[in-house]
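What you see is the complex with one protein chain gone and the rest in place.
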Amino acid sequence: MKQKQSRPGETGFSRRGFLKGVGGAVGAAAVVSRVLEAPGLARADEITREGIRRVPAEGLEITLHVNGEERPVTVRPDQTLLEVLREQLGLTGTKEICDRGACGGCTVLLDGRSINSCLMLAVDAAGHEVRTVEGLVQDGRLDPVQQAFVDSDACQCGYCIPGFVVRSRALLDEFPNATPQQIRDGLAGNICRCAAYARIFEAVQTAAAGGNG
Amino acid sequence: MQPFNYLIADTLDAALAEYAENRPVLKAGGIDLVDRMKERLATPAVVLSLGEVEVLRYIEPEGEGVRLGCLTTLADIGRSELLNSRYAALAESAGHAATPQVRERATLGGNLCQRPRCWYFRAIHFHCLKKGGATCFAVEGENQYHAVLGGGPCHIVHPSNCAPPLVAMEALFVVRRAGAEERVIPAREFFVLPSSALDRENVLAPGEILTEVRIPRAPDQSATIELREKQSFDWPLAMASVARVDGRRWNVCLGAVAPVPWVSEEAAEVLGSADITPELAARAGEAAAQAAQPMSDNGYKTQLIKVAVKRALLKAAGQEVPA
Partner (left out) sequence: MTWRPDNRLALENDGSRVDVRDKVTGAARYTTDYYPEGLLWASYIRCPYGKAFLRSSKLEAARAAPGVVEVELEKQEGTYPGDRLGHICAESRQALEQGLAALALEFERDRPATDIEREKKPLETFDEDPSVQEKQADLERIFSEAAHTLERTYQTQVQTHSCLEPHNSLVDYRGDHATARQSTQATFSVRNELTEVLGLPPDKVEMHCEHVGGGFGSKFGLSPEGQLAGKLSKKHGRPVRVLMNREEEHLDNGLRPGSLQYMKLAIGPDGKLLGGRIHTWGSVGPVGGGGGTSNPSRYNFGIVAKTHQDVNLNSGFPRAMRAPGHPQGMFAVEMMMDELAEAAGMDPLEFRRLNETSDVRRAMLDVGAEQIGWHRRKPSGTWEGPLKRGFGIGVADWGNSPGEATITIHVYPNGNVEVLSGSQDIGTGFRTLLVDCVAHQLGIDRARVEAKVGVSTYPPGPGSGGSVTSRFVAPKALGAAEQARQDLRQRVAREWGVPADEVAAENGVFKHADRTMSWNEACKLIGQDRLTVTEKENGIFWKEQTGSEAVQFVEVEVDVETGIVRVKKVVALQNVGQAVNRKTVENQITGGVIQWISFALFEDRILNRQTGAMVNPNLEFYKIAGSRDIPEIVPIIWQSRPDAGVNSLGEPPVVPTPGAVGCAVANAIGVPVRRMPITPWRVLSALAERDGGAV
């Protein structure tokens, strides 16, 4: 569910106040201001317009809702959700593989839908519910999809598997009784280089058949 | 990515005003832009996000047609019962574009306005014609995925797979600009060839935002065929969308074979408003491929055009075609 109060740019951080607080980002600001002073272009921090929120290049503290928790993080606009999940929130289950939306390794749930976190800016995730592979485990109990992957030995090296698991969760939420064809179509955005597909299909099919709620 | 300032618009009016006045780079789902920023092909100082303008996300029947907001995702389109039942050519195309994950974020507007996927354009170390260089590397280089129609001096293929069905269905693109009346552009006039503009692929003027796609009248029949090397995530080698609107003549639009969604007048000529027979469909396919001018490695696309058109017509006519 949307959390309107935590949308980026609404928390009233001033650029200078922000800079004071976060020393590490000062350098980046210097680079940006040069670019911003290009002729004919207003400096971003001078823009004030009703209906426009601003996230300065140096970043802003926002709250991300990840795996049911509120996680305050300072993010720059150029940081992807993937980068922030891994580097700042320590959620390294989500993997960077192609970094261009072609492999599905970085798949997370955004308000229940599966998306590529490598192509999503972290600031855009504010106000949305993010769930990663770690967050599918509830009270130490595996999600039925995870359990099915375990039972079917649905992996080899395992690097792609968090992406497959999360995508499969979304797939089964949409098609609880997914057919073999729906499973194949639904996993077409994930790549497993070891090619454990036979096992993966079996796992998702088992979860679909066995009440995967 | 080069650091940038990020503006998030909450209303369309604010976005239009900001866009017209300060010329930030526009972002919807970000699928294409973030990719280009990672490749450093785009290093904008300011990016304006339309993503939160929820009012631009809708699929609304109107009269005998339908209106789609430009922020409608490809997944929305693929899931829409209305579109699947009456605008099959579009629903199938959007519903099979890219990957399931990409479709959740990719928007209709972004799909229509994305930059080409040409492998020379997409790599910073090819200073190609489209990026202000002197050479289209496809001419003497690896061109198996490049244009066989309408190419020159640049030989990209248009990457949108929503565009061909929309062109075939005689859609209208609604364009807004701050302080101006909305501009309504027929889909087939929206895209421009490299021979008239190298730095863009459509007619949008500075400050203009594509806000809506209107299909004034549901087609009597429509279908799309996409032919891919790989059946999982892959770009089509060739595609054909066909539609017959209001009992009038057939429209045939090709994708992935020309720098724009390519309207085949030759095929339309052959078809007229006739009912489809296998023989007629095959003749239309031959006609569509007639003007093809392949380069060294993409001659096979000529054959694919013939098949895609033939099968799209047969499919639109309710006949079974190889999947």
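In order of appearance the chains are A and B, and numbering begins at 1 in each one.
In this section, contacts are C-beta pairs under 8 Å (C-beta built on N, C-alpha and C of every residue); 3 or more make two chains touch, one makes a residue touch a chain.
All of these numbers come straight from a predicted model, not from anything done at the bench.
Visitor: If I'm reading the header right, one chain is hidden. Which shown chains does it touch across the whole complex?
Guide: A, B
Visitor: Just one of B:E140, B:E189, B:D246 or B:E269 touches the chain that is missing; which is it?
Guide: Touching the chain that is not displayed is residue B:E140.
Visitor: Could you tell which one of B:S85, B:S195, B:S232 or B:S273 touches the chain left off the display?
Guide: Per the contact definition at the top, the residue touching the missing chain is B:S232.
Visitor: State which residues belonging to chain A touch the missing partner chain.
Guide: Residues of chain A in touch with the missing chain: 24, 26-28, 30-31, 76, 78-79, 83, 86-87, 90-100, 102-103, 105, 132-134, 136-137, 142, 146, 149-162, 165, 183-201.
Visitor: Could you list which residues of chain B touch the chain missing from the display?
Guide: The list for chain B reads 1-3, 40, 117, 119-120, 123, 125-126, 135, 137, 140-142, 144-145, 227-235, 237, 297-300, 302-304, 307, 322.
Simple rule for what comes next: only the chains that are shown with their structure count from here on.
Visitor: If you average the Cα atoms of chain A and of chain B to get two centres, how far apart are those centres in Å?
Guide: Using C-alpha averages as centres, the distance is 27 Å.
Visitor: Using the touch definition from the top, list the residues of chain A that touch chain B in their complex.
Guide: Against chain B, the touching part of chain A is residues 7-9, 28, 31-32, 35-36, 38, 41-42, 44-45, 47, 49-58, 76-78, 80, 99-102, 104, 107, 110, 113-116, 119-121, 123-124, 167, 170-171, 185-190.
Visitor: Name, in rising order, each residue of chain B that touches chain A in their complex.
Guide: Residues of chain B touching chain A: 1-11, 13-15, 17-18, 21-23, 30-31, 34-35, 37-38, 43, 45-49, 51-52, 75, 98-102, 104-105, 231-233.
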